[in-house]
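One chain of protein is taken out of this complex; the other chains stay put.
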Amino acid sequence: MTILQLVFLATAAVTLVAALMVVVSPRMVHAALWLILALAGVAVLFVLLEAGFLGIVQVAVYIDAIAILIIVTVMLTQRAMGEGGRQVNRSWLWAALAAIVLFGGLLLMLSQAPGSATVATPLAADAEATVEDLGRALVDVDRYVLPFEVASVLLLAALIGAIVVARPSTEARREGRQP
Amino acid sequence: MSDPFGAIGGWLMGLLQSLGLEAGPARFILQFAAAGFLATILLLSTLFTIWAERKIIARMQDRLGPNRVGPFGMLQSVADLVKLVTKEVIIPAGADKLVYMIAPLLVVTSVVAIWAVVPLAPKLIGSDVNVSVLYIISVGSIGTLGIMLAGMSSNNKYALLGAFRTVAQMLSYAVPMILSLLVPTLLAGSMGTVAIVEQQRAVPFFLLAPLAAVIFFISSLTEVGRAPFDLAEAESELVAGFHIEYSGLSFGMFFVAEFLHAFTIGALTATLFLGGWQGPGVEQFPLLGLPYFLLKTLAVYFLLIWARATFPRVRIDQLNSLNWKFLTPLALAVLVVSAVTDKLASELGWNRILANLAGEGVIVVGALMGLWAYARSLRRRQESLRAQVTPSRATGAS
Partner (left out) sequence: MIPLSWYLILAAALFCVGLYGVLARRNVVAILMGIELMLNAVNLNLVAFWRYVSPRLIAGQVFAIIVFAVAASEAAVGLALIISIYRRHATVAAEDINMLKW
């Protein structure tokens, strides 16, 4: 057991336990905090996979933005479902069954796939995938500029959509301006 | 003496290895100890910076500041620390205990972790990550998470309101901060702080992009939550904002985190815009880098203190409109213009400083014209409102 394997196993265990607690916690605030732990675990795994830039982007996008949004939403909607409300709907058993069956199927498929046991070859010393390479790939006309631009348009649409959806209705706005 | 810090590190490694450890664990222990040493020095340095701030603000307000405890009141911070440590930590009934205790830890950790990528002297840096600008942004925002958790777990609606306002303030001002952080990245061609400092050997980036430095300064002021943007913890308005229910050492942690964050802003501005450890004679004597860095950091910290003592607090709506209507478009314009002028200057061989300053000058002129037009339209609206009100008042009186 090398150090790297130990680190991977520890991180994987933490991530899985946190993910399980996310879907099981009755209190939403706790679930949000477990989610942050799971996301941090995935960030550590990215760093283990030598995609350090992606690890930091994971922290910046998921934990610093999405997780805070989720916590704010939980705080704003906390009164809706009290502590006594049920947290799982009527078909939770079927959901658990579906998840387990899917996991079993994926496990079977992975054990039969040919290349799964490949061990990581050490990366070349000049580190092909630097941040600069990533940047160039995203704007290179022959490579990935189209998904990049489409993602930008998607983000713009989401920005405008979120603002429009979350605005108070017109009556409230009119009242706000002329009390 | 070209690499004194490397020599010290090598000597310590030799010491540990002579005690029987192998290279790997010895290295790990050394790094751990160095990180602990840096964190301890930082947290202890807040004692000095808090004293300096109180004295300077006092002098600006024509009073003396702490002058009883120790010579010139220098031990006042120590006395405050002892007081905070000996106070009881009261956890409010109904508070979420685990979250309540974790929140101050998150805030302090996020501030101290920024120092891992600040280059203190040539070859003296915590870890030379080549994406340190992004690291600074993401780690700095973990403090925002800690503040949200503190407000949420306190079982107190004023704490919650304060936390909401603080988080909204921090999230919105993160946008111009990130945009202005991209400008030194652009000018240096790398996101690593070491590369950014080394690229400032000829000319500090403050001369190439003064507007970006100013925008970074203002938005970082707001990120920290210091005056004039301290409406989150406005002592006279919201009681104490998100840390109402905290007492004793957990409040001390928020306190220390805020002042350390202010000092960190000084360090970051010095690194990114003023040249970090660059200065005359630093190539021959790398040890000189440390005093240069400290001098620049303290200079920016003095600016922070000056801003706090001078400006009145802004309202939340003024804060929001300043950000979205002024700072963010300005930061975007600065980013685009800096990119264009820097590329043009390097392609066409113009003087880099003059080209960039010309671009910034265009932005400043444009911004001033926009502000003048906006002020004129506001004035017109005010006059038209007054014209509407006065005739009715005249008829009512008569």
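We call the chains A and B, going by the order they appear; numbering starts again at 1 in every chain.
Quick note on the criterion: a contact is a pair of C-beta atoms (placed from the backbone, for glycine too) under 8 Å apart; a residue touches a chain by one contact, two chains touch by 3 or more.
Bear in mind that the values here come from a model prediction, so they are computed numbers and not experimental data.
Visitor: Would you list the chains present here that the left-out chain is in contact with?
Guide: If we consider the entire complex, the absent chain touches A.
Visitor: Please give every residue of chain A in contact with the chain that is not shown.
Guide: 2, 4-5, 8, 12, 15-16, 19-20, 22-23, 28, 31-32, 35, 38-39, 42, 45-46, 48-51, 53-54, 57-58, 61-62, 65-66, 69-70, 73-74, 76-77, 80-81, 85-89, 91-92, 94-96, 98-100, 102-103, 106-107, 110-111, 115-121, 123-124, 128-129, 133-134, 137-138, 143-144, 147-148, 151-152, 154-155, 157-159, 161-163, 165-166, 168
To be clear about the criterion, only the chains that are shown with their structure count from here on.
Visitor: Which residues of chain B touch chain A in the complex?
Guide: Listed in rising order, the residues are 24, 96, 99, 129-131, 134-135, 137-139, 141-142, 144-145, 148-149, 152, 160, 164, 167, 171, 191.
Visitor: For the complex, give me every residue of chain A touching chain B.
Guide: 3, 29, 33, 36, 52-53, 56-57, 59-60, 63-65, 67-68, 71-72, 75, 130-131
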